[in-house]
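Just one protein chain is left out here, and the rest sit where they should.
A and B are the chain letters, set down in written order, and residue numbers restart from 1 in every chain.
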Amino acid sequence: MDFSDRFSIPPHDDPMLYASIVAIVLTSIAIVVGVTYFKKWGYLWNNWLTTVDHKRIGIMYIISALLMLFRGGADAVMMRLQTAVPDNTFLDAQHYNEVFTTHGVVMIFFMAMAFIIGMMNFVVPLQIGARDVAFPRLNALSFWLYFTGAMLLNLSFVVGGSPDAGWTNYYPMAGPEFSQHVGVNYYNWALQISGIGTLMTGINFIATIIKMRAPGMKLMKMPIFIWAALITNLMIVLAFPVLTIALLMGTLDRQFLTNFFTTSDGGMDMMWANLFWVWGHPEVYILIIPAFGIYSTIIAAFSERNLYGYTSMVASILAISALSFLVWVHHFFTMGQGALTNSIFSITTMLIAVPTGIKIFNWLLTMWKGKIRFATPMLYSIAFIPLFTIGGSTGVMLGMASADYQYHNTLFLVAHFHNVIIPGVVFAMIAGLIFYWPKMFGFMLNERIGKWAFWNITIGFCLAFFPMYFTGLNGQARRMYTYSEATGFSTLSMISFIGTLLLAVGFVFLVYNIFYSYRHAPRNIGGDPWNARTLEWATHSPVPEYNFAISPTVHSEEAFWDYKENDYELFKGKVEDIHMPNNSGWSIIFAGFFFAFGFFFIFHVWVGVIIAFLGIIGCLIYRSFEKDDGHHIHKEEIEATEKELGGAK
Amino acid sequence: MKELFPLKQVNGYIFSLLLTVIALSVYFFDMSLAMGLTILVVTAFIQAGVQLVVFMHAGESEDRAGIYIHTIFGVVVAILTILGSLLAMIWGYMY
Partner (left out) sequence: MKLDPKNLPLEYSTETNKLNILGFWIFLSAEIMLFATLFTTYFVYVDRGVGSGPAGAEIFELPPVLIETFLLLTSSFTIGLAVHAMRINRVKAMIWFMVVTLLLGAGFLSVEVYEFIHYYHIGATLQTSGFTAALLTTLGTHGAHVTMGLFWGIMIIIQILRDGLNARTANKSFIFSLYWHFLDVMWIFIFSFIYLKGMM
């Protein structure tokens, strides 16, 4: 069958669509003109686009994540606006489908994943006393592949139509029969490409953490965030290949008419759901475990004491990671399989709550004996504890297979997962961003504006999502673009809309804070403005390219605190030449070919696919023959830099 | 010439051919499904183990603990994924 017989472009006419096309074109032109006018191309290329420095890559991830947060946030406001009053006509059904789909995809894959990977990029090497990650070039490639995926998905909106089968992309809804424009092709390729990047990040960080820790940092002396990162990456490496294959099968189904997920000739539509959640449940823990790591770091720092129950924290991370591969069927208890299967997965699901609970108690006990300082990162961490407990408890409710027949696919479920993801992951990332901001940029964010943002976001969150528990229990189904007055959902839906607006205002404060502080915040804040405990704070602010002039020697999981309070010597030895990797434009070019490959594949332009594929192969061959041994930073240079930054470290 | 063919590897090779022949018995002899599967599972996993240890030198470097833990965890998760999916998609409808 011909491409044009099967896929219609564009899916539907809409003034908003044209408005956003114009907006996108104008913004792109503005960026190009601006960079040219200020003669910044060289700077951009040399310092950012070709960089292999983990700190810069981390910052690029975080900036992209923030951009995606606003893209996804705009979707969210549109959805709640549509459902704010009954029988609203702001969005039609098809448009609503596209909006909730891109919202979910953007938020999970391109916001949350990018945020945690960016955070790990920035923090992990510093916290283990290393100079970079194990494979710096691969790290840059990971970022550019992620970025390629994100751009592809965002392009779908303008060229050809967005995916419309939900972020879970269930078949047969996502199959060529029911989703007749190229949206789901975009879904497949955008996630495929960025997924490869994520997988490589996983490999990179495991190798980094296993082999590049500072001398003396034994496994049980690693800061808790490092444990979290290690286990997260382990889960990435084992979970993402499943998504790769599932997406491949989806692509074959849609673009080559195979019968994996069809409903005829032996196809099994629910097999997609099965594979998706084999990846998907570990994925939600991939998101939450680094967040737990950030909270542990922040709570210890602002309670001015060591983390309570370090060993049990590590044990519960390990338990969670193992269990998270054993529960996925709880996402489709209602498929029709028998009671035996459901009982097994119900039990494993509820078991996960046990290690999670242990962690909650550890955080509480850390604060119990501590001297708490209520800085904004700490506020988010304190709000996280009760809110996440509610989310976890409703999770356990959902985990009871028989009860789930009532909750499944209602707004109750939507409330559950937002309740764990927003106070869990998003709060952690905001808190982490504020916490590490001075390390990244050399100045602090304003606390007063930060608190305004905090209160708006927290109250907004509660108002937006708690009503959904009630309407959900009353039977309001998820993903419905409207409802009638008679259902009685109107008041609660309106409250939910108001909450959404408050959340949006909170994020505006967050951004305003960046501008405000950039202009007004003092710069000479030293390397350790929070009086924190782990190694990353032993560096200068901003951190020099090579991180540590002398590799630190460690003897506890709070090496920096011991250095400050207990006269422990961190930097033994003297400054020597440092070996660093070279920058390279290879990664971005390579990712560019991937972009072309994905794009042409989506539209069956086989000539383009072949050319892009040859480009990919060419890049691989080039890389195989390339000899790049990096460069050395000389002793004198390091000493000069260190002096300028105020004393050798 | 002889030093190019170390005994360990030659033995490993012969052993893996032998395992293949044993596995082939499920084709040539009439046996129950359970029996056949048992033979296949045993031969395949021994075979994989031989490759891992004899040919891939999994245990020779200073990182062997990491390598073994990671690989074994991977294999365990892989097996659980297969069994769990069968449970959900096939067996779940029978029991």
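The rule is short, and it goes like this: a residue touches a chain if its C-beta (ideal position, glycine included) is under 8 Å from a C-beta of that chain, and two chains touch if they have at least 3 such contacts.
As the structure is a computational prediction, the values presented were derived from the model and not from experiment.
Chemist: Would you list the chains present here that the left-out chain is in contact with?
Modeler: Counted over the whole complex, the chain not pictured touches A, B.
Chemist: Any idea which of A:F7, A:Y61, A:F260 or A:F600 touches the chain not displayed?
Modeler: A:F260
Chemist: If I consider the whole complex, including the chain that's not displayed, which of A:L91, A:V242, A:A401 or A:A504 touches that chain?
Modeler: A:V242
Chemist: Touching the missing chain, which residues of chain B?
Modeler: Residues of chain B in touch with the missing chain: 3-6, 9, 12-13, 16-17, 20, 23-24, 26-27, 31, 33, 36-37, 40-41, 43-44, 47-48, 51-52, 54-64, 66-67, 70-71, 73-75, 77-79, 81-82, 85-86, 89-90.
Chemist: Can you list where chain A touches the absent chain?
Modeler: 134-135, 199, 202-204, 206-207, 210-212, 237-242, 244-246, 248-249, 252, 256-260, 262, 264-268, 271, 274-275, 278, 621, 624-625, 627
The definition used in the following text is that only the chains that are shown with their structure count from here on.
Chemist: Report the residues of chain A in contact with chain B in the complex, numbered from low to high.
Modeler: 206, 210-211, 234, 237-238, 242, 268, 270-271, 274-275, 278, 325-326, 328-329, 332, 335-338, 340-342, 344-345
Chemist: Can you list the residues on chain B that touch chain A in the complex?
Modeler: Going by the criterion above, the answer is residues 63, 66, 70, 73-74, 77, 80-81, 84-85, 87-89, 91-95.
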